[in-house]
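The structure is given below, and queries will be raised subsequently.
The complex is shown incomplete by one protein chain, all other protein chains being positioned as in the whole.
As written, the chains take the letters A and B, and residue 1 is the first residue of each chain.
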Amino acid sequence: MAYAVEMSNICKSFNKGKVQALDGVNFTLGRAKIHGILGENGAGKTTLMNVLFGLYRADSGTICVNGKPVEIHRPKDARALGIGMVHQHFMLVRTMTVAENVVLGLPSSKAPFLDIKSATSKLLELSNVFGLKIDPGAKVWQLSVGEQQRAEIVSVLYRGVDILILDEPTAVLTPAETRDFFKMLGKMKAEGKSVVLITHKLEEIFDIADEATVLRNGKLACSTEVSNTSKQELTRMMVGKDVLFNLKKSSYEKNALDSNERLKVKNLSALNNKGLSALDNLNFSIEAGEILGVAGVDGNGQSELCEVLTGLRRIESGDISVNGTSCTGREPKAFIDLGVAHIPEDRHMTGMAMNMDVSRNLIIKDFDRKEYSFLGILKSGAIERNADRAIAEYEIKTSGAEARVRELSGGNQQKIILARELGKNPKVIIANQPTRGLDIGATEYVRQKLLEARDNGAAILLVSADLEEIMQLSDRIAVMYRGRMTGIVPGASTMEEIGLMMAGYDNTKPEACNA
Amino acid sequence: MTEATAKSAFNSVISAVTAVFTALIFGFVLLWVCGYDAVKAYTTMFNGAFGSANRFAETIVKTIPLTVMALGTAIAFKSKIWNIGGNGQFIVGGALSLYVALNFKLPALIMFPLSIFMAFAGGALWGGLAGYLKAKYNANEVITTLMLNYIASFLLAWLVRGPMMDPAGFGFPQTPLIDKSLQLSSLLAGTRLHSGFIIAVIIVILCWILSRSIFGFRMELIGESHEVAAYSGINVKKTTLMTMLISGGLAGLAGWNEVFGLHHRLLDDVAGNYGSMAIVIALLGGLHPLGIFVSGLLFSALLVGGGTMQRMSGIPLSLVDIIQGTVIIFVISRAALTLKSK
Partner (left out) sequence: MFAGTIRMSVPILLPALGDIYTQRSGILNLGVEGVMLMGALAGFLGVAFTDNLFIGMVFSAFIGMISAGVMAFLSVTVKANQVIAGTAITILGAGLSSFLFRAIFGVQKLPPLVREFPVCKIPVLSDIPYIGTIFFEHNLFVYLAYILVPLTWLILERTTFGLNARAVGEHPHAADAKGINVSLTRYLCVLIGGAYAGLGGAFLSIGFMNTFLAQMVGGRGFIAIAVVVFSRWEPFRALAAALLFGVANALQVRLQAMGVPFPPQALQALPYIMTIVVLLSVSRRASFPSAYTIPFSREER
């Protein structure tokens, strides 16, 4: 019997060949099977599936669907072949009902009028068959995240797909919702649908999948029947062993007197943008000259943690103190004034003013200080001198201090942020994904600078989805899972150990290393 | 000034000049197609604006409120706050300052600064209201300032027919004149050019200083993105409110200038279509104080010269509107296209 999908030798690069996202990947999906795709962030999982769904075009390689070679140029082609995809970010219109969302973009049998009635009855039928509880008449904004996901899935099923791609579907679900969701996947399989499940979570593969593919750095690491493998083997395939860089890192000696505590967080809880719990009773502290690495799958509260620690997000309960001063409920300005530097996750939206020039971006946090202003008026001479110094010191490649930052490369933009944030000997540094999207040279530079700051006595919280980065730089490592820290372990822990913690296994004693 | 800033300033000047030039050519072609003598139209227009001391004075008289109001508009636009409520802020500022001038017997030396303050406060109140509603309730400022324009004009209509109506005005909808000692003195004998011009020049300079100040930097960062502003430690809501207070206050000052310098009283519809002209002027001036002063002068000249053109050669004044509208279309198209090509 032919495979439902067979992709061979798929290559895909971005940025004019600078980033090789997929490098000769083979992928096969059996008919009426559930296939898990595993891998770290940036391993190429979503890219591979976007190629199958027609959002990206592969540079080379072939795709066969049900044994026949096909060309997929756009999502429409994929849909015609019976392929549907549910993205990580839901594509639902909040003010419309589930049924309206489902028929959106489809021709109507009663054109030009909508046929909500027959859509509703067909939806109810689908929800019976697959055990998808859904109210077709409910407005999307009234639905929980789990219900919204069911609405997305039902809208894909409504289009009559045989092959369903789900991108990290359980990332937003509660454990109970996840159980229901798996039941539904089982029913879909029984109905003859083939399902691709992109995930970070090892346990899910063993719970539900028949086959698994592991990707690492855009390459196929392994492809196997789930019954023929073990968790340990798949973990090893996921995280790999090759270390890219050789950074000089001095060993960290814990101060016996415990007087150098720079950042302390007690019983900290906060909500995410949707009003759901994002941080759940966190406790930790970081000392001067120490890097606490925070590993974990994206979306487990890391971003919210960084926002809370810089005053950008309100906290629900708990206490944050910087250098012994409580900052609970203070504005971002208070954190800045206490010496908290922030390398934000989103360089473009948060970290810099894209239409302003280099010199002004270097002072967006300091423009009201005495050195840059006199009687409320900005001193352009001082601002320019600061820029010239930073450009030289951080080797920022720019046509000049007056160039707009949007004209600079990503690595040089990040250098501007580093120059601004690290230039003033900060007491605490909150670094969120500081090397994401940078090339190898820039990545090494950023890591070196972080280590220098640590040696100069800064307390650093480093959030990264890149496990190697965490392992290389951190003195201690915490893993975040669903808003909690599943454990803090010494920096010398093994990758497998941390990989398992990332998947939700809490096999360490919590706070093992935290005094 | 360094090379790069000089270059970008030069580029924006070129872009503005091109837009005006293209709009003038468009007007020229339109005149020609409609069978008018286009050359004569433009020469009368030019002479009408600059042809004699008196005419030039008229042009300057129009420049004063338009420039001051456009400065206020530009401050809001720079923060990407779309304050289109200049007219309402103009009216409330003018009315409040006039109310003080008519009802309190104070020496001119005190009354003069007091009336300026009240004008600013009145405009700031009206603009600040929209700013407050935006900061607090996320209410779209385009709609609120538009509504506040209408509310202010009804308020004005009531004032000049009700509580502030001139008892000796034969029932005309207008207020009494302010005391001679409070009327702005003439700068050029025999013309209507008044000392409000000096105040306007001072305001241009103050706005230029503001644009280079800490506060100006805050407003610019808000305009970049709210995320980066909050990241930089700026209180976004407070700065939004402050921006609208200053923006409205400047429109109020424009009202003061018009009332104390030109009419010496409040009339129905005293703000005319200054609000939309201020938007055009602010935009053509590249939101820069000096640019605004120049484009304010240009549009006043068009308006005054256009009036002469209508009287002398029967070519409708609405040609000026057409030129204004086309100028904006060219400016925004060019701005959007240069952004895209980058």
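Basically, a contact is a pair of C-beta atoms (placed from the backbone, for glycine too) under 8 Å apart; a residue touches a chain by one contact, two chains touch by 3 or more.
Worth saying up front: this structure is predicted, and the values here are computed from it rather than measured.
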item: Option from B:Ser12, B:Ser97, B:Thr144 or B:Ser295 whose C-beta touches the chain left out; value: B:Thr144
item: Residue touching the undisplayed chain, where the options are B:Phe28, B:Phe50, B:Trp82 or B:Phe117; value: B:Trp82
item: Absent-chain contact - pick from B:Leu188, B:Val236 or B:Ile322; value: B:Ile322
item: Touching the absent chain when the full complex is considered, from A:Gly61, A:Pro75 or A:Gly318; value: A:Pro75
item: Residues in subunit A touching the chain absent from view; value: 75-76, 87, 91-96, 100, 103-108, 111-114
item: Touch residues of subunit B, complete complex, unshown partner; value: 30, 34-36, 82, 84, 133, 137-140, 142-144, 146-148, 150-151, 154-155, 157-158, 162, 276, 279-280, 283, 314, 316, 318-326, 328-329, 332-333, 335-337, 340
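Basically, only the chains that are shown with their structure count from here on.
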item: Inter-chain centre distance, subunit A versus subunit B - centres from mean C-alpha coordinates, in Å; value: 48
item: Subunit B-touching residues of subunit A, taken from the complex the two chains share; value: 310, 312, 331-333, 335-337, 342, 344, 346, 349-357, 360, 364-365, 367-368, 373, 376-378, 380, 384, 399-403, 406-407
item: Subunit A partner contacts - residues on subunit B that touch it in the complex; value: 2-5, 8, 209, 212-217, 220-221, 224-225, 227-228, 230-235, 342
